[in-house]
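The complex appears here minus one protein chain, its other protein chains still in place.
Up next, chain A:
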């Protein structure tokens, strides 16, 4: 058994894949350079008359401002429809906004406020304080928001000597450290907490408002957003929250003075399920409400009102209204209706529309010039067009100012057009790719897939020849050389190029050396043209189309179903499914051995068909656990995805709870039953302890936890403290128990029970096994699972050379329980423990999906085992090699259950609730919640990857059934019941088969990563690239990383067991007989 070479080979292969992914993602994801310059009051913008400062040249319209940010204040929430007599919980709850806008139209205005995607809170705060456009790469920063370096409103207000007071969401404090005159932050991460932030604000806002120690007051309410995340918009809690907000607005408006501007805005909207992050209109459209008691809208109402206000436009508008410079890199456009026309002379202090626009245009032009000097990503021709447009504008404006003629209205329109076209150009070109890096990453990934294929065909050759070491050394040398050349030539060495060269070099060297070592004819491209690989090709091709990605869950199920049906059809084609017909005797003999009894074949085929039907029904039922993408119009998310606490009907809640409990207990029972059936629960030992005690205990804890978390908050008021405590303790206890189980399993993975026995010469009957009384398995079944002969047989084979027979020696013989499943039992237990742990991170209803997963995995394993049995019954093939079909089935099932556990490859559908299981108060760091969410998202990939080696063991485990049925005819029974001990007898074949299996699994997942990389690379200007392909790539790549890590973990456990078995034999066998 070559343990280390296997692990090293797999590690090398995985790291090559990682390097490829890293290179590609580095070249693909968008990067925008930040311009770290700030505007100031003394600035003279380029084509102005000399000496005349541009910003702050007049008195500000408003001395003070109150900015109320209501997180996720969707545009719909702010509307008021008096005819709607039966409003839903989120409708007509903010009448004050509509009241003000209609009763005092010149003082108040309500707009739809459109955010740019990604609609996550931190990006939005960045957007409406800096006025710039976000890029895709920012998405991941939501957990650890760091300070904004670009010029922004808060900084400008501070520089102008305004006292900015902030209260609410603590994200602001980390974004603007030291930017506030006074700040009252409240913790924001705990989504389940609806009231802490809002109540904190309400306690402080009115005293401050009435006092005089402020100029700009920013309050960020989080209750509405958290209510959406927790309950969805269509819930009484949302009505309560919005009504509360209505009261807040009313009291703030009452306290406003004449020189104060009130801005109420939502940073983003929410979907119908209360989530956000994407770019559907429901998520981007928020509300914007402006009010001032001294009059706000000075333009005559005949002027066209903007339908929708882009979020960036708030920045220049607020800046000019408050008399501070527009932040340097703002891309926004002033909101014209808030400025007086030149002709209205009633307000001499204010900037006129034309002046405001002119300053805005000059500021944007200055930013554009600075940015195009720093970076080259804005295409030259559009830059040229924009410059020409600007010079035309400026000559027109200046000439009309010189002559004193009123500006033509067309000029205003032209300036607005200029601002919009700059915005559009920037938005388009900040999709900047690095094509060389992308191509390099693609090449490395292709090479890795080729290496995988070669390795899977020639695993034994590679293991024997030791190809790895020179390849890795050569690769390292190539990488160092590239890094050195770049260092000398360019003066800087970027790590990614060296890594890329190292990966590519080692791949090429590996392929070349394997080619040299491989016997002729072993490797042919025709091996690729088999049905499972063609199906894999179809799966990969489906990743190139956005429609197929949108309905990916169904596509994968379709392909799985096809491959499942293919198994018996293929067996029938080879003539293995039905017993050979009696008419065969007339045919020329020698086609296959006639000794196979038809009854055995028939029983095995029936079993196979039963497995297939279980598989098919699991596939069909799993479709009902899917979540919905926003693109799928008429789709209802599964009812089981709703956490119990969100269900309002108590009967439905009870039914769901009972169903989940049944699924949970079935999961635990099936595991326990399997382990007991194969005799792995006998005796005492730490692994058995974790199977016997920890597993049921953890399940009980989980059931209690679900009950506690399902309890509605207001029903048990006197027990609230206890419930709160239980919410923390129960999941932590189950995590602890399961973690302890995993640890114990790793420390002592042997689930074998040895029983010494007196010398058989005493002639007495075999002492009854200890566990008969407790379990009630029939003595006949015991005979099969004791594997008593097994150990003796192994010892005999080892003792062949020794002179004396063991039995006659009088040395005590040993019975070994559970030796037949010595490798698979720890793996099964590991999967059971891991599965429970991951189930805890999911909504309770997903327990059913997990049970389905267990059943389907078992059905797949048995399908594979029966296929092996049927084909080996009639063609006598040897070796443990796992063919492609089960591997592809296994890997597709991982993708299928990714969808069937309610996940989707989109960012808004990530189940953030997983981070709060056991930590309802939120977290201090970011590592723990991030890993919990990762575990939750890639649950099915983790389980299937860890369980992957079972594909190798299962045909051997199922041997018992075959021999039992075969015994009636063939007399060679006892010899055959070696089960997994066969693997120990052929360590060479075992290692090559294990390596082959792992590499095949890696190839199947890697091919999918390669396909989505290709999709992202070739379709990078596609309309759907940021909505479909890029998220899919991120999810597929992360799934690959997670599943490869857990695959390595599973393989490592197998090797650990192998070490332990070797130690056991070492200990048992007397010195002289070895």
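The definition used in the following text is that a contact is a pair of C-beta atoms (placed from the backbone, for glycine too) under 8 Å apart; a residue touches a chain by one contact, two chains touch by 3 or more; residues count from 1.
Definition applied: contacts and distances are computed from a predicted model.
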Record lookup, UniProt, unshown chain, options "NEDD8-activating enzyme E1 regulatory subunit", "SWR1-complex protein 4", "Phosphatidylinositol glycan anchor biosynthesis, class F" or "General vesicular transport factor p115" -> protein name "Phosphatidylinositol glycan anchor biosynthesis, class F"
Only one of A:206, A:433, A:512 or A:558 touches the unshown chain, namely A:558
Answer key for A:573, A:669 or A:716 versus the chain not shown reads A:573
Out of A:202, A:616, A:707 or A:728, the sole contact with the unshown chain comes from A:616
Note that chain A touches the absent chain at residues 545-548, 550-551, 554-555, 557-558, 561-562, 569, 572-575, 577-578, 581, 591, 616, 619-620, 623
